[in-house]
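Note that this complex is displayed minus one protein chain, with the remaining chains in position.
Coming up: chain A.
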Amino acid sequence: MTGAAPYDSDQPHGDSASSYDPNYVPDSVKSFVVHMYRHIREKNVYEIHQMYETSFQSISDRFFKDAPWPSVDAVATYVDNDHVFCLLYREMWFRHLYARLSPTLKQRIDSWDNYCNLFQVVLHGVVNMQLPNQWLWDMVDEFVYQFQSFCQYRAKMKNKTEQEIALLRQYDQAWNVYGVLNYLQALVEKSSIIQILEQEKEGLEQFTATDGYDYSGGSNVLKVLGYFSMVGLLRVHCLLGDYHTGLKCILPIDISQQGVYTSVIGSHITTIYHYGFANLMLRRYTEAIREFNKILIYIFKTKQYHQKSPQYEQILKKNEQMYALLAVTLSLCPQLKLVEETVNSQLREKYGEKMLRMQRYDDEAFALYDELFSYACPKFITPSASSYEEPLVNYNQDAYRLQLKLFLYEVKQQQLLSGIRTFLNVYSTISIAKLASYMEVDEDTLRTILMTYKHKMHSVDSDGKIISNMDTNFYIDDDMVHVVESKAPKKYGDYFMRQIVKLEGITSDIDRVKLE
């Protein structure tokens, strides 16, 4: 991947390598940076957003399809050599590079330096800009993505050259896991975003109401970066396999409501995807199903509006992955009533066959669980650097293999539960002896299986409370199993309330008529 490009110049690969001149600035780029610089100084957030989303893309498509943008040194003169603007430009520059080309090791290191400089400026509180949420989200998202990419790259030791290893040893601080986590943590802390969200609940602060923007002449950058960094932390912790801590990081955000995280579709999807995945690994199946269901409905309704956006591909990919995760979760915990009709029909189309086979828990089923999990899971990373000593092996798959193994181990433990479900769906009461003979196990084993069912279908939430995920419920009275019919509870309270409000509406309408 890093190939033979020299390490001290920003040269791309491919045929355009010979034609790339980092100092050549086409007119459109000159005009782009000049206008962008002015809009940033004048805090015209709408215009900045337009330029960032649309102009940057169209100029890239026209001139820089497979070459980097002009170097920052070449454009600096058009923007008064403004330090902060240059950092922002470089941020876009590297993001474009990662998207269209393969970064060299030196470029990866330089990008890390740029993020450090940019974040340090923001953390010092001297930034006075208002930037669009889309851009601020992209910064955090890209930061985590480049970290993940670096870990994958570093773990592929087999074909590393001497120079690469020497460079890795020399710049061991670049994309160091401590650095990444501490920057995200620092943004969360310095922005006081957690306290702001708390105070907002009591009406003492305005944040969500303004989408994070500051209408009193200040800057939104630190606050919003701090906010998105919570999602960044959730993502990094999932990549490390630490689901519990990941969910803790996202706790200040109320995902049952709209919020700044829903103001950018990329952030909305990333948050729910990782939230759902973490809940799946923690066996909180109903919670995972609920959230996947909600986001899949949302994507279904709104994806048409994002067809032209550069995130469209990613949106579709995550959509497919979440269907796969939903298929897996529902196979372990068949709570179909939690799934809305549109999502259900899509699910049946994509995974109906496979779900039936997964619920058989035979060898084929495990292969399917493996397949879907591998397709849909995050790209887990090994955070530690290797010792760079012989023999050089690739260990970039180790983290993924561990998570997969543990997941399949969990599935294996639930193997006998689907058999129970079939019988419980047919009988309202059945003796232990009879059920044991139907299932062809002895009574002691059956009691064990029933208890396993109960244990696996109850999860512990973050406060230590036991939550039931039971689809088919039952209890045992000595040696009789009593199955509880899972009727959807009649919402009498809800019905009465709606009628009260309706009557009130009619009464006031009638009153109005009388007056006229």
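Just so we're on the same page, contacts are C-beta pairs under 8 Å (C-beta built on N, C-alpha and C of every residue); 3 or more make two chains touch, one makes a residue touch a chain; residues count from 1.
As a convention for this text, contacts and distances are computed from a predicted model.
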Listed names "Very-long-chain (3R)-3-hydroxyacyl-CoA dehydratase", "Eukaryotic translation initiation factor 3 subunit K", "TITAN-like protein" or "pyruvate dehydrogenase (acetyl-transferring)", with the criterion being the UniProt name of the chain not displayed: "Eukaryotic translation initiation factor 3 subunit K"
Residue, one of A:D82, A:D211 or A:E410, that touches the chain absent here: A:E410
Option from A:M129, A:I255 or A:L282 whose C-beta touches the chain left out: A:L282
Residue touching the undisplayed chain, where the options are A:W112, A:W175, A:Y243 or A:F292: A:Y243
Positions on chain A contacted by the hidden chain, ascending: 177-178, 181-182, 185, 240-245, 248, 281-283, 382-384, 395, 398-399, 401-403, 405-406, 410, 413, 444, 447-452, 454-456, 458-460, 464, 466, 468, 473, 475-479, 484, 489-494, 497, 500-501, 504
